[in-house]
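A short write-up of the structure that comes next.
All protein chains of the complex are present and in place, except for one that has been dropped.
And now, chain A:
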Amino acid sequence: MESEQLYSRGYCRTGYSSYNSITSASSDEELLDSAGATMDFHTTEDDNLLDGDAASSPGSNYVMSNGGGVASSTTHLLDFLEEPIPGVGTYDDFHTIDWVREKCKDRERHRKINSKKKESSWEFSKSVYDAWSGWLVVTLTGLASGALAGLIDIAADWLNDLKEGVCLSAMWFNHEQCCWTSNETTFAERDKCPQWKSWAELILGQAEGPGSYIMNYFMYIYWALSFAFLAVLLVKVFAPYACGSGIPEIKTILSGFIIRGYLGKWTLLIKTITLVLAVASGLSLGKEGPLVHVACCCGNIFSYLFPKYSKNEAKKREVLSAASAAGVSVAFGAPIGGVLFSLEEVSYYFPLKTLWRSFFAALVAAFVLRSINPFGNSRLVLFYVEYHTPWYLFELLPFILLGVFGGLWGAFFIRANIAWCRRRKSTRFGKYPVLEVILVTAITAVVAFPNPYTRQNTSMLIKELFTDCGPLESSQLCQYRSQMNGSKAFNETPNRPSAPGVYAAMWQLCLALIFKVVITIFTFGLKVPSGLFIPSMAIGAIAGRIVGIAMEQLAYYHHDWFIFKEWCEVGADCITPGLYAMVGAAACLGGVTRMTVSLVVIVFELTGGLEYIVPLMAAVMTSKWVGDAFGRAGIYESHIRLNGYPFLDAKEEFTHTTLAREVMRPRRSDPPLAVLTQDDLSVEELQAVISETSYNGFPVIVSKESQRLVGFALRRDITIAIENARRKQEGIVLASRVYFTQHAPTLPADSPRPLKLRSILDMSPFTVTDHTPMEIVVDIFRKLGLRQCLVTHNGILLGIITKKNILEHLEELEQRAELPAPAGDHHKKGHPTSHGADGQPRPRHHHVQLVRSFTGRRSRLASPSPRQPPATAASDEEVRLLDDSEY
């Protein structure tokens, strides 16, 4: 029982190891010390070890079934570490969390609270608070992200209209709000009212003429540049992490990476402020991606109020999943789409509980935004549309064509943008972020102003493209001839012959399309908050609208064709160009992000029409297929890869036949590195090992003679524990013995007091044998979210595999697949891919190798010297004593 209790403490309180951060250049190789394999099974340590092993099955709640665990532990004199050492179990910046350990920690915390629940009413209320904190934190997150989204929407609209002019009666109104109550608006010029003054009117005093055009042009560029400059300056001075879309980083964080400050208060503040500026500057970017980041910041900040979430990185990620759902919910006014987005695109670990919380957070956020009513249209988004016209079967063809276009655009955009970003990353060009933003803004503003479709806010453009032509529309897109010449046409709106206005609009739309395609490539990745959804949707909507109008005209002039004859009677409306725009938008967004379900749901929530699901599905699916044909990764995965974040994608399959021993460190050519022994190191030696290496964790073995694995200790935990002990514990000097065992080793009488570090030892590290196929190892890493895994053979430690090793391995395999048969890689070629088809030949092959290394070991054992010449040293079980002097 005692060892069980210890196990529980050891396991739950402390650590696994080391995933190697992107800041430290080294890898997590561990030295294996196999000076000789003396097998003695009869020490107490070994018994403990076996206990630990027996309990180390994945995710075991070994102690839970035995109740309590900690309460009745027999305290030793030296076992002062009953209380957790502050700081142990936390993570450094740019490290990977260990999901298994975090979940275990949470279970133990929960058990503790539950067992105390009946003691007093205070404890009971604490347990209630704890149980509700999950819902509370998502409620708060939803409230905050809804409020912030409302703020961003209102401020961005106002600031955007500030480029054109200003409302004299009330400075804080945008153009639309300014003319809200005005009765002077006319049908022809319905957005003009005397309260709203353009800059030319204010400065020059005239509203028409070339002079005022130039003045407006100048003011447009001036405001765009100053907004962009302010945005990039704020980002650079206060929160560099606020730039970009944030979704690739959030994906990485949710998969278990720590980026300190990425979801902090300053990032939140600066991202909110600069997002408004960036959107208003007229750059080809949207606010949807950054809103997800903003919502996640809210989630992170609120989770600090609840110890359940602030102290546990895995639990915090559940809140973040819910927060990202809330973010999309307010960005698109699509609560269900947000939940699905979180599930499909961002989240890594998404249990049902999180699904419900995400649902709730999305609901709260949407409710708050709705009550703020930022657009004054009682909707959550500007470009909400409602169609009621049906679609016909033959229209599936243009829809699928739009899907093809979306896929091609997505593939092209990803390639071009990644190439551009790589250039920015690797060449000197990346040294001038402010200048780059200014330049791109200047080009955007100069080119965008003359074209009315690019001059206006992108959301407005999308709205205009989505809206179908009715008698009430004043848009140039709807200037059909029939509308000009009288009243009869209005009762039923048939397909109309186009008027010059439509031709002009088509030209302008084509130019706008080309411009958007080019400028978006250079915009995404600027050092300002920039989302990709809106520009992608705009591109798709423009293309879709063009196709839609073309189809409409085709149906009008050739209504005797048999496809039209069946559905389009003369004088009846059978083509809805707005629907084409919407399908195109979905297809382009799908091509870029490679989302499917969530995207369709988001778009369908935008329109509120269930009957358009099939066209949307067809287009999105086609675009995904076409896009995947050119490269499987979506834009977010591509950016993750470009930046080298440690993200193990759960969507990709591992199809290679390598074995764990080929991936594990140390490799043959690597220098042998350090392990710790469980009871014969001194504090000084331990510190030497820590300072000489940069590994983030060390396996602990029984002794140099028996290489058997005891557990795993994290570098950070060891450092903290030693520091803590030296500060708080009497008699710990450099010569003190460090032991990880249950009982202190027998020491000479005059030796200083030993230091017990058992509480930071993880006694159930995940282990695989050296013959485990990498498929299984990769699966374990993905599904359990491990940081590292130890490789053993017959219980003897051989090496370690970290997440980074796996990522490197995947990269290597991918490169090798591209370059046929590289010459230099001998031992890799020793395992031809033909081997693992049935799985049979592989083990035999390795068996032979192992026998060889075993003989090597035995001969070593026989020889008195611990060091053995190259013949055996070349084998995987490399030898080096940690500390020769002790023996």
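As a working rule, a contact is a pair of C-beta atoms (placed from the backbone, for glycine too) under 8 Å apart; a residue touches a chain by one contact, two chains touch by 3 or more; residues count from 1.
Keep in mind that, in the parts below, contacts and distances are computed from a predicted model.
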item: Protein name as given in UniProt for the chain not displayed, "Tubulin delta chain", "EKC/KEOPS complex subunit LAGE3", "Transmembrane protein 9" or "RecA family profile 1 domain-containing protein"; value: "Transmembrane protein 9"
item: Residue among A:V276, A:C296 or A:A581 touching the omitted chain; value: A:V276
item: Candidate in contact with the missing chain, chosen from A:A131, A:A147 or A:L168; value: A:A147
item: Missing-partner contacts on chain A, residue numbers; value: 22, 86-87, 143-144, 147-148, 150-151, 154-155, 158, 170-173, 177, 180-183, 185-188, 190, 230, 233-234, 236-241, 243-244, 249, 259-261, 265-266, 268-270, 273, 276, 298, 301-302, 304-305, 310, 368, 371-373, 376-378, 421, 424-426, 430-431, 433, 470-472, 487, 490, 525, 527, 642-644, 727
